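Pasting in a structure now, in structure tokens, and then I'll have a few things to ask.
Only one protein chain is missing; all other protein chains are in place.
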Amino acid sequence: MAFVLVIPIIGALCIALLRRRPDYRDAASVITAVCLFGAVLSLIAQLGVKPFQAWVLFELLPGLRLAFSLEPLGMLFALLASGLWVVTSIYAIGYMRAHHEEHQTRFYVCFALTIAAAMGIAFADNLLTLFIFYEVMTLATYPLVTHHGTERAVMAGRLYLGYLFATSIGLLLFAIIWTWTLTSSLDFRSGGILAGKAENPTLLILLALYAFGIGKAALMPFHRWLPAAMVAPAPVSALLHAVAVVKAGVFCVMKVVLYVFGIDLLHDTGLSVWLMYVAAATIVIASLIALAQDDLKARLAYSTVSQLSYIILGAALANAAGVLGGSMHILMHAFGKITLFFCAGAIAVASHKTKVSEMAHIGRQMPITMSAFLIGSLSIIGLPPLGGSWSKWYLILGAVDAAQMPLVAVLLVSSLLSIAYLLPVVGRAFFASGPEQSHGHEIHEAPLPCVLPLCVTSAGCLFLFFFAGEVYEFLAPLVQR
Amino acid sequence: MRDQVILRVVSKITAPFILVFGFYVIAHGELGPGGGFQGGVVLASAFILYGLVFGLAELDAIVPRRVTDGLAGAGVLLYVVVGLVGIVSGYRFLDYTPLRVTGSESAESWGMTLVEYGVGITVASVMITVYREVSQAGAAEK
Amino acid sequence: MPFFELYNYWIFILLMMIGLYTIIASPNLVKKIIGLSVFQTAIFLFFISLSKVAEGTVPVTVPPAEVYSNPLPHALVLTAIVVSVSTMAVALAILMNIKQAYGTVEEDEVDQAEAH
Partner (left out) sequence: MIRNHLPALIVIVPLLVALVMPVLGRGDKPWLLATLASWASFAMTIVLQVQVSGLLRNPAATPAIISYPIGNWQVPWGIEFRVDALNAFILLVVAMISAVVTFYARLSVAHAIPPERVRFFYSAWLLFISGLLGVTMSGDVFNVYVLIEISALASYTLVAMGRYQNRKALQGSINYLVLGTIGAGFFLIGVGYLYSVTGTLNMADLSTRLEPLHDNRAVITAFAFLLVGLSVKMALFPLHGWLPDAHGYAPPIVSALLSGVAIKVGAYIMFRLAFTVLGVEFTFAKLPTGPVIWLFATLAILVGSYTAIQQTSLKRLLAYSSVAQIGYIALGFSLANENGLTGALVHIFNHALMKSGLFLVAGIIAYRLGESEIGALAGLGRKMPFTMAALTAGGLGLIGVPLTSGFVSKWYLVSGAIDRGLFPLAFVVLVGSMLAVIYVWKVVEIVYFRPASDSAAKVTEAPWSLVFPAWILVGASLYFGIDASLSSGLAQEAARFLLSQS
């Protein structure tokens, strides 16, 4: 268990020490990623064998421990973050070198620290640990967002910190301390700790504080930081702002719903109905905004905002199908969205184009990249035979179970909307007749370290369609009564 | 004011009496109205009067800066040492018991007298210093 | 008439207000310090007037008198006077430095000099 936390930190140290030798440094980054993935995989064996004893690092105050434990959802998140880190670090090497970025050491160090924070969040045994690593993650990603050091990057950094700190300190911490005073416990327990400890208005306020306080889940109106963070280099957007950071957010919401409130409590009291509709509104509105974005990364960012709310919706439904669908969507969306971001980065590397309107004709010049983009898009939209179709299927099932027909409609409409904002990119790239090459230099595929990862992840999308059953089995203990 | 004969003569005559009165007030402190604070101020007034009439240079000649600076510390030091004697000889801080005069009913302890002298010395030298600093700055103005 | 019986409080508050008014209203720092001194003296008067016992005499008599004023507040005031004198000394020393640094002890002129 300790390995999982220590490996990325050691990796960060090695990267810092090797700053004078870029080749070794980049190798260290990849090796750390592989080791971490191995360590996380080895933990699967311990899952479910016996009731896992929480590993207590230290006690902050009596009853307030920094402790870690294993459970399926956290395992899924850890696997996802560490697995995709391997791919991303290879991609990052290609991207950063091709772009001749400065401060590469700082970049890799912060990257490793962010992953360490993600591991902390994934295995957190209580709300305090979760909160601490949540804040560490905010701090560790800040230098990545402001990486370019330009005025725009600094402004985006302020927005990023402002939103995330304001929500986490003002609302989330408030909710945590309130929970503490109500229950004298912050541990994650199956079935929740709040049941019987508080009455309806209090619970309702608490749920709102948690849902909005976890700003990383980008529930509207606290979503502005995510599009702003797109000034960061593409690998950051890919791994962090499509996978680690935002998924940490929805993962936290999921954890709170499952282990602090307990789905029975939410289901029986109908507390979370309003949350379903906020999530549904976010899904639709963010999709509409995405339609209007010309910058490819901004369009993807709003798509992320919309897709995250699917997961929150799943949590808010508070029934088996909803929770499982939401949890699966963490995985499915991660593979789809990281592919899209990889593609956006590859396009930027190869052609220095970032706007959708400029991308006419590019499909012929970069066929592999754009094919991967198509696969990723279809997975996000939710068409078989790609992973995304399963999670959407379960979400719709959940909505039907909860007898919320309007939500079923929302899910279907948003799929149509995502077709409308994703597929035109592909269509334009392949079929629109682009301008003749004016600069005289031909656009080719991006370098191999960039192309390889996006092939892997798009293959992953396909693969997940066929192995969704295993994922379902893996997550099933979450909702066992 | 150096040319004012009356002032010069009167101040020279009165200065010793002021000093004696100052010491009287200090020494009488433990039994009657008086004590280190008042006595110290009276002592200082003799010097300040001298300084007013004869000028700063003359005052510096009879009590140099170093002396007042040192005495200001020394007075409080005396106070603290008396206090520490209490501790060293096994009583409380500032306990006068070890310094009690034996064989005399009316006399209070040496401790109290010493403390009063300490306070008096400090107050006197601080008052002289204050006067000196202020008048020096005034002289610099002109 | 209780209103005048407690005249010592009235006088002390009046003096205190005069002191405070001077501190607030006067732009001259020396006058402010004088105001401060008046303010402190008012408090000493308050303490002294507390200790007066009707028909009481000086507490130091041998043998002790039947009715005598409380000597403790006098001792307290004495200490407080020493504190106030020290405050005055420090204040004047700072004022001398201000005069040296700015060439004035008028607060508005000091502010003006700082604004440039």
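Think of it as A, B and C in the order they're written, each chain with its own count starting at 1.
As a convention for this text, a contact is a pair of C-beta atoms (placed from the backbone, for glycine too) under 8 Å apart; a residue touches a chain by one contact, two chains touch by 3 or more.
On a predicted model such as this, the values are computed, not experimentally measured, just so you know.
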Inquiry  = Checking the contacts here: which visible chains does the omitted one touch?
reply    = A, B, C
Remark   = Note that subunit C touches the chain not displayed via residues 20, 23, 29, 32-33, 36, 39-40, 43, 46-47, 50, 73, 76, 79-80, 83, 86-87, 90-91, 93-95, 97-98, 101-102, 110, 114
Query = Of the residues in subunit B, which ones touch the absent chain?
reply = 69-70, 72-74, 76-77, 80, 83-84, 86-87, 90-97
Note = subunit A residues touching the chain left out here are 58-62, 64, 128, 131-132, 135, 139, 143, 146, 149, 154, 157-158, 161-162, 165-166, 169-170, 173-174, 177-178, 180-181
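Convention: only the chains that are shown with their structure count from here on.
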Query = What kind of graph do the touching chains make: line, ring, star, complete, other?
reply = other
Query = What whole-number Å value describes the gap between the mean CA coordinates of subunit B and subunit C?
reply = 24
Task = Provide the C-alpha centroid distance between subunit A and subunit B, rounded to the nearest whole angstrom.
result = 79
Task = Could you list the positions in subunit B whose residues touch two or more of the other chains?
result = none
Inquiry  = Going by the contact rule set out above, which residues of subunit B touch subunit C in the complex?
reply    = 31-33, 35, 37-38, 123, 126, 130, 133-134, 137, 141
Task = Please name which positions on subunit C make contact with subunit B in the complex.
result = 60, 78, 81-82, 89, 92-93, 96, 99-100
